[in-house]
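Written out below as C-alpha cells is the structure these notes cover.
For this view, one protein chain was removed and the others were kept in their places.
Up next is chain A:
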C-alpha cells in the first residue's frame, strides 16, 4: 500500500517521503487522502521546525492522473472542480505553515509534481542533468490547474513564465535554477542534509516562510498585466497563440488568460479559483482527450514497444555506417552522434563527406552559442563522426544505412559494394520514402537483415522513424531497428511494405485531393487556406510546392513504371493530369525553383496566375466539403493501412500521422479522428462524400466492422 512516509528528527524537522503505489508518485485517487492526512498531522505537530518533501522513487512526482482526466465528461466537471479546489486548499495550507517547507527534488518534478514544489518555500534539486522540471500540461491540451499558472506567473513575471506555461518547456535542474524555477542545485547525496541545513538557518526569519504572493511588498517581475507595455505584449501573445493553434487547441489561450488575470487584475486566491475553473473546462473537450490519448498514452505505447516483435533481447548499435552525406545522411549522423553513437559517414569524395560532418558542427556551434552546450561537449559529439570516402572504413559496422539518391539502380549498386562490410549478423537499412523494401532486398545476401528506415527531413528536428518490414525482414531485425531508433531518441513505428508504406501513402492522398479540388475549378487560395485551417501545419498546395511537384510526379511515374500503381485505377486522374501539365507545359517544379502553385520571390508568395486556366467560376463547393475531402482521404487511407496490416497498431497510425505527416494535433491523429467524429457518423459522412465525389471515399470494411460492433479504434 502506497504511503507518505513520515519521519520527525531530533531537530524537529519532518521529512515526508512520498512512496505511492506504482512506478511514480502522481495526483491520483490515492494522493488526496495521503496529502490531506499528512497536512493535518504536520499542522498538529508540537515543536515543529520545518518540513521536507521528497520521494522514494527515481522521480520526485509525475503529475496528474491522465486516465482519470481523460474520462471526465461534462457532467463530471463540477465534481472535478471541487476536488481541484480541495487539493489547492491543502497546498495553500502548506505554504502558509509558520515553519519553512522545502521541496527536496530528487528526480523529475513535472506538472502537479512541480506545482507541489511551487507551494513550498524553497526548492532544492539534486544535480542530475537528466532530471526534468516543468509544467508540460499544455502539450497534452491541459493547463497546470494545481496553482502552477498563477504561482509561476507571480514568481517569474508574465514574459519569463510564457515559455514554461504556454509551451510547456521542461528544463534540467541547472536551467531551472537559472530561470528562477528553483533556488538551489546540490549533489544528490547532499540533498536532504542541505534541506535541513537551510531550514535550521532560517529559523525565526519571517521572510523565508512567506511566499512572494503573500508578501505585501512583492512586485511581479516585469510589472502587472495592466501596465500599458504588458497589455500590448499580452495582445501580441494572443495573436501568436492563434497563429500556432488556429483556435483549435484552447489550452494555451486559457493559460494566457489566467496569467493576465493573475498578474494584476484579481488577487492571488481569486486567481487560483479562476485557474481551477479554466482547468476543468478543458477536460471534457475532444481536443484534450485526443491529445492525452495520442501524445501521452499512444506515445508511451509506441515508444514502449507495442509494435516491437516480442522475445528479441534488447540491443544496441555500436558502430553506425552511413552511405551518402547529403541532407538525410548528415541529419542521421547528427542524431546518432548526439546519442553518443560512433558514426562512419561515407560519400563519393572526402569533401562531400566532410561537408556532411560540417552540418553537425554547424548545429552544435549554434547550441554552444545559445549556451545549451559547452565547447567540450560539442567537440566530444563531433569526434564521434568519421567522414570518409573509403568503403573499407565501414568494415565491422553493425548497422549501415544507405541514404543515397532515390533510384533503384543506385541503391542496388551501393548495396552490392558495401553489404559484405557489415559485421557478423549486421543490419542493412535503406532510407527511402517510396521504393519497395522487398524489391530493394532482392539484391541482398541476407534479406532477413534488410530493413527500411524512413527518416523525415530535417532529421535533427523530426522525431519520427518509420521502420519498414520487407517480405523477408526478420522479427529480430525489426526489433533491433526499433532499439536503434530508441537509441538515437526517435519514435519508431513499424509498418508494412505497401507502396508508400504508411506515411508517404497517406500524405499523398490528402495532397492529391487538394490538387483535385483545384483541377475541378475551385479557388486554389481557398483550398490551400482551408486545408491549413483544419489544423495541418501547412496548406496542402504550399506543402506540395515544398516537397516539389516534380518529385511527386517523378515518384508517381516510377511507381507506375515498376507496376506498383495501375494508372487505370487512378482515383484522381484529373489531378494527376494537372500536375503532369504543370511540369511539362509550364515548368512549375515547386518551391525550390520559385515556381509551383505559387510564385515565390523575396516579397513572399503569390498564387500562380496560370492556375486561372483550371478555374471554373461556376464551380460550387462548401468550405466543409473542401476540408472533409482533404482530411477524410488521409483518415480513410490510414484505416485501409490498418485493415491491410500495413499498420500494426492504432497507436502507430496516430503517433505516426502527427509526428510525420502533419495530422492536426487536436484530432489525436488520423485514426483517433474517427473515434472523435463517431465511427457511425463518420461512416455516414464517407457514404455522402462517396456518393458525391467518387468511390475513393467508400468506407473500408474495417470501418463497417467497427460500426457494426459499436467499437472505437484502439
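Criterion: contacts are C-beta pairs under 8 Å (C-beta built on N, C-alpha and C of every residue); 3 or more make two chains touch, one makes a residue touch a chain; residues count from 1.
Here is the rule we use: contacts and distances are computed from a predicted model.
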So one subunit is absent here. Using its UniProt record, which name fits best from "Potassium/proton antiporter membrane subunit, CPA2 family", "Acetyl-CoA C-acetyltransferase", "Branched-chain amino acid ABC transporter permease" or "Ferredoxin--NADP reductase"?
"Acetyl-CoA C-acetyltransferase"
Touching the hidden chain, out of A:77, A:408, A:560 or A:690, is A:77
Given that one chain is not shown, which residue among A:4, A:114 or A:274 touches it?
A:274
Considering the complete complex, identify which of A:219, A:265, A:407 or A:586 is in touch with the unshown chain.
A:265
Note that chain A touches the absent chain at residues 77-78, 81, 226, 261, 265-267, 270, 273-274, 277-278, 280-281
